[in-house]
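Shown below is the structure under consideration.
Missing here: one protein chain of the complex. Every other protein chain is in place.
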Amino acid sequence: MELSRIFIIIISASLINNFVLSRFLGLCPFIGVSKKMDSAIGMGMAVTFVLTLASIIIYLVNKYVLLALHVEFLRTVTFILVIAALVQLVEMFIQKFSPILYEALGIYLPLITTNCAVLGATLINVSEKYNLLESTAHGFGAGVGFTIALILMSSIREKLENSKIPESFKGAPTAFLAAGIISLIFLCFKGIIAE
Amino acid sequence: MKIAEFTKGFIKENPIFVIMLGLCPTLAVSTKTVYGLGMGLATTVVLLGSNTIISLIKNFIPDKIRIPSYIVVIATFVTIVDYMLHAYVPPLHKALGIFIPLIVVNCIILGRAEAFASKNNVGDSILDALGIGLGFTLSLTILALIRELLGSGTITLKMLDYGWVWKIKGFKPLSIMILPPGAFITIGILMGIFNHFKMKAEGKK
Partner (left out) sequence: MYNISVSPHIHSKESISRIMWDVVIALIPALLASIYFFGMRAFWMEVVTVIAAVLSEIFIKLLLKRKITISDGSAVVTGLLVAYNMPVGAPFYVPVVGAVFAIVIVKELFGGLGNNIFNPALAGRVFVMFAWLPEMTTWHAPLKSGWWQHGFNFFSAKLDAVTTATPLAVAKLQGLSNLVAQFSDKADMYWNLFIGNCGGCIGETSALALLIGALYLLKRKVIIPVIPVTYIATVFVVTYLAGADPVFHILAGGLMLGAFFMATDYVTTPITIKGMIIFGIGAGLMTVLLRLKGGLPEGVSFSILLMNTLSPLIDRYTAKRKIYGYKK
């Protein structure tokens, strides 16, 4: 029972309510990093890692600090500071263990802090009242969906490099149009879950 | 105080169409005109608050902790706006949902703090905040207007019994426009058109 619910949460967050294409979370890096496949995959994995870890830590902070001390109004400040600290740690970790990835991600790594997907996922975990396991699954699913969207976008944008797109539409405008059509296609997943 | 600091937020450094920051709330809340207006103004208020405070205390913050301290300032203003909207304009609060607390990660605000408020005096920082904030609000409201008009056939400028709602008669709206694909496609086209005129204007100089 638990397992199928977890599975549904993951599928839901990654395909049916894809964070980028359906919930509009994580758009800045989505447009910014989706030009090359390699950086897209790297960014996707980094964000998934942060999302999963953040879901766990923030769940604990929310439960044992904010709710215990009745200081819910500090939620926004606390959550974002925890995320910022987490990203710093992840950054140092990657720098130490994979300097190549660190180079490739460059400025985009610290920018994960301002990635609405991370804060967004944790806020949704709270509003949906997920328990620890569900929160973790949700964060993980969100990351998977984000990565899928990034990979699809980057493969398309790499192909579009050689297309004769009108000058004023090159880059971001066409990326948005492509995202729109992919988002249109993803709408077909909406009906699948009712079980 | 330079007036250019105020006007740059509308075209040259338009936060949505040029710098492309704050995309998440832009696409998410632009389903009704009044929501776009509300989000834009809420963001402007936070921007004003944070730019002002950061510009005032910039000399007292040690460099090492400047980003976290900016975040605390911004988050504080976001929390204030969040609770005030919840208390005084509940329908708007409900419609904007998680995108109100998400103002804290709206890169526009941290960006302006880092790029401008930390390096300029209070007066210029206020103008900067107003210019960028209002440029953001204007772009967001226009986007919301287009989406609502095409997607629902209405223009809603009503909140809590103030204002009005205008409806086109005999128009079968394209429901897709208020769904995510409509958002992406609308902003893609708007950005392309915006770029076109911007490039034309720059080519003429």
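The letters A and B name the chains in turn, as written, and every chain counts its residues from 1.
The working rule: contacts are C-beta pairs under 8 Å (C-beta built on N, C-alpha and C of every residue); 3 or more make two chains touch, one makes a residue touch a chain.
Everything numeric here is computed off the predicted structure, so don't read it as measured data.
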{"item": "Sites on chain A contacted by the missing partner chain, in the whole complex", "value": "37, 151-152, 155-156, 158-160, 162-166, 169, 174, 177-178, 181-182, 184-185, 187-192, 194"}
{"item": "Interface with the unshown chain - residue positions in chain B", "value": "172, 174-177, 179, 181, 185, 189, 192"}
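In this section, only the chains that are shown with their structure count from here on.
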{"item": "Separation of mean Cα positions, chain B and chain A [Å, integer]", "value": "22"}
{"item": "In the complex, chain B residues that touch chain A", "value": "20-21, 23-25, 27-28, 67-68, 71-72, 75-76, 78-79, 82-83, 98, 101-102, 104-107, 110, 176, 179-185, 187-189, 191-193, 195-196, 199"}
{"item": "Interface residues, chain A side, partner chain B - complex", "value": "21-28, 31-32, 73-77, 80-81, 84, 111, 113-116, 119-120, 123-124, 127, 166-169, 172-177, 179-181, 183-184, 187"}
